[in-house]
Structures are given as structure tokens and as C-alpha cells.
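Shown here: the complex without one of its protein chains, the others still in place.
What follows is chain A.
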Amino acid sequence: MKRIDGGLIDRGQILTFTFDGRNYIGHGGDTLASALLANGVQLMGRSFKYHRPRGVLTAGSEEPNALVELRSGARQEPNTRATVAELYDGLEARSQNRWPSLAVDALAVNDLAAPLLTAGFYYKTFMWPKAFWEKLYEPMIRRAAGLGALSMAPDPDGYDRGFLHADLLVIGGGAAGLAAALTAGRSGARVVLADEDFRLGGRMLAESQLLDGQPASDWVAQAEADLRRMDNVRILPRTTVFGVYDHGIHGAVERVGDHLADPGPVRQRLWRITAKRTVLAAGAMERPIAFADNDRPGIMLAGAMRAYLNRWAVAPEGRVAIFTCCDDGHRTALDLVARGVKVFAVIDSRAEAPRFGDYNVMRGAVVTGTQGRRALRTIEVTQSDGTSTWLECSALGVAGGWNPTLHLTGHHRSRPVWDATIAAFVPGQGGPAGLAAAGAAAGRGGCAAAMADGARVAGEALAALGMSVTGADLPATEDPPQAIAPLWHVPGKRRAWVDQQNDVTVKDIRLAHQENMVSVEHLKRWTTLGMATDQGKTANVTALAVMAELTGKSIPETGTTTYRPPFTPVSMGVLGSGDTGPGFRPRRLPPTHRWAEREGAVFVEVGPWMRAQYFPRAGETHWRQSVDREALAVRRDVGLCDVTTLGKIDVQGADAGAFLDRIYSNAMASLKVGRVRYGLMLREDGILYDDGTCARLAEDHYVVTTTTANAGPVFRNMEFARQALFPDMDVQLVSTTDAWAQIAVAGPKSRALLERIVDGFDLSSDAFPFMACAPLTVAGGLRARLFRISFSGELAYELAVPARYGGAVMARLMELGADLGVTPYGTEALAVLRIEKGHAAGAELNGQTTAAMLGLGRMVSVKKDAIGAVMSRRPGMAGDTRRLVGLRPVDAEERVVSGAHLFTEGAVRSMDTDEGWITSACYSPHLQTMIGLGFLKDGADRMDEVIVAANPLEGSEVRLKVVSAHFVDPEGDRPRD
């Protein structure tokens, strides 16, 4: 093909680009496909299975063949359709699925082996031996039948996300879409007009049809200018609406920077468009006719040939012919002739084919073969009397009729219905609520018809919203005739391609039928027809028709496959929209975070929180050194730890106590003001759910703490209980996790330290005993709450201050405690301390355990109704004899690993003899050996027994002695000191 005059390209803009390393020149307004064609390049890719040479078939997003790799380095982008890749200066493109080069492809031998590589070949051939599949067959197939390659480097580009709301969303900016948008815009509706092309106008840009006696592009420019002047209209070019979801929600991708050498800060944007009504004006896609060897470069759809001619000023060279079964093929011939391109034949399968202009018509004739390895050379034309002739031909336009682009109407439950007059499927009933198709997408194509339809459908949508409609002035134009006598395939012995992307031929469909793939869905999966990047946009309807012929059913009886989002491929990057790396989810920082950074803490992610894991000091080279030092400091002196992340729920109201009696398995209404109680929460099925402390600050005021992980879910469940289960109770809840900074002050010298910061508050055990709580002030008037509770097993307190003072109070405590040996400790030491003390945490409350297993069975009160209490008493659950025990290695040097399973010495290792598992393990600096907690069958009665912990993952076994879970201070004297 070659470039001619005219067209909608900016010749003042000279754009250089490369394809497979060679330099070419194109212009502004070109796509990669149009620019390559203008440079005489027809061969653009190799087919998926047979590695057949392929050129461009279409001029739009439905392209099955011309898939290329764009850009290089980290931005390398595979499987991009050359037909929608907007040209820019410096664009690099490479062909795919070929080696060593596009022209000479070693795997083209697959084509010679085609009799073997029929549909279902993989299923039949690579069945056995089974072990070969993963190691040999699959890698081999993947290498041979591949598309483009990923760079495997992180994507350097930015992606954005946005939300739009509209009265009317118009999908497609062609004749129907522009008429709809103009109507709605003038009527004052909020309109979003999305078009996948970089230029509005749709099919009008590809046709020579005049509007009001002027080129259609002039009218389109005027319409666009009118729309841009309306504040209530938003135009989104380069935007593909890829899916319709519930209640008027649409997903769309705007390619913001794909057409720029440097994509800029935002490469693509994911739009979530919520519209009260939607007009689908997506137009129609031309379908090919299947005939022998119909896939050679140089054979393209007649409508695409017309688009390249009229919009991109690229004309076919040499001997040009059209093969058609409808009037639309003649339209291409007319346009070609008008632009000085000689058309030697319009081969029309209809016996009564018309002739509209200065070209030769072969009536009742079909194309029955082609030749030309890398480009079309000759075609075989067979007349109705059976005589065949080979004719020289370098460019063949194929016109099989148009299929409405109705995909989005099928994204819910609707199936398309067959319209015999246009020989195509049109949208059926039951599509997405509020969405109506207009113009060619509804089977009402032709520029004039589509415009009138777009205006009408938009008007009806607005009227349904109760808006008054101001009509748009639409131009006068006359649509050419559109008669059709559908021809799906030309019978013959050679392969006739239906799905060019997946190399599915009429033969394959026949084979699938012979092998009893009766349903269309089976056909699809057996042959891979309609899969991959183009989802069979040019193939599906033809395949159905061939299937119908084979089964003797009608096309509508044969049915269609289901249309699912996305309409065209969507990059994972834009679906993530920047939710990568640190932006993967919001990060929560406790109030002492800056202080901890200054202290040199190493941080760990705990859910969304960043918590200080440990605080390395000079000379420490291993985390264990830091953690051991921190844990020992708490047992010897005093340590500080930010425990703000534990959930805090403020419970207030006259019925607060009664409400908490329902939430906790143990009693809370009886808790005295100024006291704290440990509490257990169960799931309604009786399994342990969460634990924490409950403090009573006043008659009608409690503060509940939860574990860090369950802060949200516990609050949610308590709200459910309050609103749904016990709506008559006078109680209110508020989450105060972020309102209060909470610092654990733990260790024998914690009282001495706190005495230096409280404002005249008596901390003696008489005045403020273990499990006391009180509001007070610290540091000269700062509002605070103090709880005498202990997770470490030492004399300990938790001090809460308003969150914004957390960092300052932590720093002050460090300063005041310098001579007491005050030491900050992180989550690792926190865990060591609680394992040494035998306190349960997430590993013990793992959704499989009961209160009885923790040795806390008596905390499930039988005197009141609480969530989970009834079911915790059912048989099976109540009979579980596994109990929490401590475990010490017999040989102090041995490792204790959580997750290991417990067995009686000498027992066979099996599910039947399994007696429990290790939940938590750590090195105890206090005992100078590793220790563990675990659930062991009849554990409470097996103290001092030696058992075996098996760790099959590492193939190790360790002998452990069963001991009390309280490795430290089993009598519990220290916190009461």
C-alpha cells in the first residue's frame, strides 16, 4: 500500500519510528498500522499456532493479527494492536512470535504439520506420561505458541483512578454517540462521552459520505467544539468503557499518556463512571468471510481498506479486488475508484449483485483460494457454473457484513437476538438496567440512521429521568444501500480461517462438531476460538454460523457464547492504579513512631500498622542480641513499649455493663468502678474469638481493649450486637484506638518511674492495686488514664494519653527513667515476655481453640447468656481435652519450632496419633533456652512428661518436656508487688 493525498493526517508533523529495527516515517494522526501500511509494510506478525505470516485485518480495536511489542526496557509492552497504537515520534515496535525474524520464522514448520495440530491436539497428544506435562510439554508449548514478552522489570509509570457521575454516559463518539451527546448536552443533562479512539467521529472518519454537503470530519469538528463549550459535558477520548457493572457503574480506562514518547506522570487512568442512563453507541465491526487461505497479508476487511483510504490516505497498490456478499463491499470499490485506485473485480456471491460504479462485478462468484507466502499474489475465483480461474491480485478487500458491537449489553445476563434482515445479532432483552444501544450497535447502522437513532435513544433516556429534551440539529445525509445475503464460508478442502488469532479454521469447527462438542461453549474451549486478546471479535458470529450449518440448526438456536468484561485488554497496572509498594494499602503509624525512628528502631508490619520490632544498640549485630537485652531489661528494671495498636472501644450508657455481659463470656456488669478485668470473647459457634481487658471508669463507662488484628472486626460485631441483637439496651460505642496513645511501662521499677511523671497520684498497691484503673493527670496537667495491667508478668502499667502527646510522653519517660535503666522494647521482646508468662495471643486464638483449651473454661459463665456460650458447651467442643502447656527442650541446645506437631514418644507419626501442636516458640533469655507454648491432649495432666515435637517440613524431631505455661513467676506475685 502507499500514501496518497488527503486523509485526516497532519502532514506537517513528521514522526520517525522503528519496526523491527528499521526506521520509518509517519504523520500525526497515524496509527502504527496506518503508518506501516503507508510505508509498504504489510507483514506485521505471525499467527499463534501455525506461525503463518499475517498482515493487518482491521482498522480498529478488534484486530486479531497485527499484535506488536511496543517500547523497550521496563516499559516494554506486549500484544498491543498496531491498529490502535497511536504513532508518536520515536516509537519503537517489534513483531512477536517469530524467530529468528518476522520474514523467516523457524516455527513456520508448524504450518506444514497442520494436519497434526488440529483442534484438541494438545489435549490428545500431551496426555501422558503425566509427569511430562509440567516439566516438558507445557514449557515447550508455551515457547512455541507465545505472544509478546514482558520486560520482567517493575513498571516505571504512574496510574491514576477517578470517579465520575453522570445523568447520561455515551459510549462511542461516532454518528449515534455524537447525536446522543449533543441531544443530552443541549437538554442540560450531565453527560460523559467516552470514545476509544484518539479522534471523535467513529466510522464517519472512515467514510466519504458527506454531511450537509461537507466532509463528515468538518461536521464532527463542529459537533466536538459545540460539546466542549457545554459545561455539563465531559469528553473522554482514548477511553474504553470495558465493563458494565451493577446499578449503572461502568469501568473505563483512559489512555492518558500511551501516545506520548514520555508518558508523563499518569500513563493510564481507571475511571469508575456511575451513570443514571447509558447509551451504547459502540458501532459495528465488520466480519470476514472464511475461504481457503484467507489469512494472507494483503487480505483485509473491505471496511478497513476504506478506513485506511479515507482517514489515513493509504491506498492499496497493484491489482485490487473486493470479495463481498453485501452492498457494503461495493462501497469500498466506489471509494477506491473515486480516489483513482483501479478495482479489477468486485466478486459478489449474490447472483443478483448490483453494480454502483465504474468497476467490474463478478456475480455469483466466490474466492476459493489464494497464493503468496508473505503477501498476496493470486486469488482463485470460482463462478456459479463451477469454473475456476487464478487471477493476479495483490490486495483483496473482504466484506462479510457488519456485527453490532453489542458486547457491553451482554455483561449481565442478556443474550443477543438474531435479526435476519441485517443477518446479525442485535442486543436482546434483559441487558444492564438503564443501558440502551443506539445506531449501528443496535443494528440501526448507516450514518443518517445512526444519528437519528442516537438522538432518539438519548431523548428517551432523559425523558425517563424526568428531564425535558431539547433536540439537536442533525445534518442532512443519505445512507447508501445495505442489502446483504450472508455468506459465512466458502466450502473447500483447504483451510479457511475463522479465528485468525487462534488459528481456528472451518475444519477445526467441523472436527469439534464430529467429536461431539455440541454446545458453543464447548466449541470455544476445545478449539480456543474466541479467546486471547481479541476475544474473537471478528470470528465469533462466523463460527456460530458454521456450527449452525453443521448441526442443521438455525443460528439463533445455536446461541452465542457469553460476553464478559473487559471489552478489550486492560493492563494490570491500571487496575491496581498505583496500589503498589508502599501504596499497596494505607499505613498506620503509632503516635510514638517518630520517636522510635530517632531511637533507631527496626520496624515490622503488623496488619496496617508499622510497629517497632526492636531497638538495636551500638555493638549489636544480630536481632536476638537486641531482643534478649530488651526482655531482660523488663524483667530486671523497666521497659517501655507502645501498645497503642491494641483496639480500644469506649462503651457508655446505662446498660453498658449488661451489654458487655452479652459480649464477654465472663461477667463484666459486676466489675467495680476503678477496676479492670481480663475478658474473653467467643464467636457465636463457641470458638475463642478475642481477648483483652475491660476497664470500668464509671458506672456507665467502660473501656474495652481488643487484640491489634481484631480491633476492626470486634467493633463491627459489637455494633451488630448493639443494633441488631440488643436494640433495646441503652448503650453507645465509639472506637478510640486512634484517640489515645497507650504506653506499657513494665518491670520491677515501673512504679518508681511512673511516680516521677504522675501529678500527685498515689501508686502504692494499697491505693492502686493490681487490676486498678483511674483517670489522672501527668507531666503537670496532661489528661491521662492509668491501668495497672501486665502482659509481661512483671509489675506493670499501661499509661494512656491523648494521641498527639504520645511521642512526647514516651520521650519524657525515657528521660526520667535514665537512672533506672529504662529500656524501650519492641514487638519481639513483647512476644518473648508473653510466651515466658504463658499469655495467649493470636497464635493461640487461631479460630480453632476454645476457652477450655486455654485453661480458662470457667470464664464461660453458665449464669448468663453471652455470645458463643451456648455453643461452647455442645458435645465435641466441650469434650476437647487439649490444653495449653509450656514446652522445654530436654537438650537445652535444641530448637523449638512453632507449627511442629506433638506425639507421645515412640508413637507412629499419623493423624490418629497426633496429640497437638506448638503455637508459639522463642528463645527465652530468662531461661537461656528455647521454649514453646502448645496445645497438648490431656496436657494439664502430663506435667514433666517427655514428648516429641515433629517438624516434617524440616525433617526434624525434638524431645520436649511438658511444663507449666507460666515459665516465669507461676504464682503471679510479681504484678501484685
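Operating definition for what follows: a contact is a pair of C-beta atoms (placed from the backbone, for glycine too) under 8 Å apart; a residue touches a chain by one contact, two chains touch by 3 or more; residues count from 1.
In the analysis below, contacts and distances are computed from a predicted model.
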Subject >> Among "Sarcosine oxidase subunit delta", "Integral membrane protein", "Nitrite reductase (NADH) large subunit" or "Acyl carrier protein", UniProt-listed name of the chain not shown >> reply: "Sarcosine oxidase subunit delta"
Subject >> Touching the absent chain when the full complex is considered, from A:5, A:246 or A:891 >> reply: A:246
Subject >> Given A:73, A:727 or A:955, the one touching the chain that is not displayed >> reply: A:727
Subject >> Hidden partner chain, touching residue among A:228, A:342, A:587 or A:716 >> reply: A:716
Original post:
Hey, which of A:433, A:654 or A:767 is the one touching the hidden chain?
Top reply: A:433
Subject >> Hidden partner chain, touching residue among A:699, A:865 or A:941 >> reply: A:865
Subject >> Residues in chain A touching the chain absent from view >> reply: 245-249, 274, 412-413, 433, 684-685, 712, 716, 719-720, 723-725, 727, 864-866, 869-871, 873-874
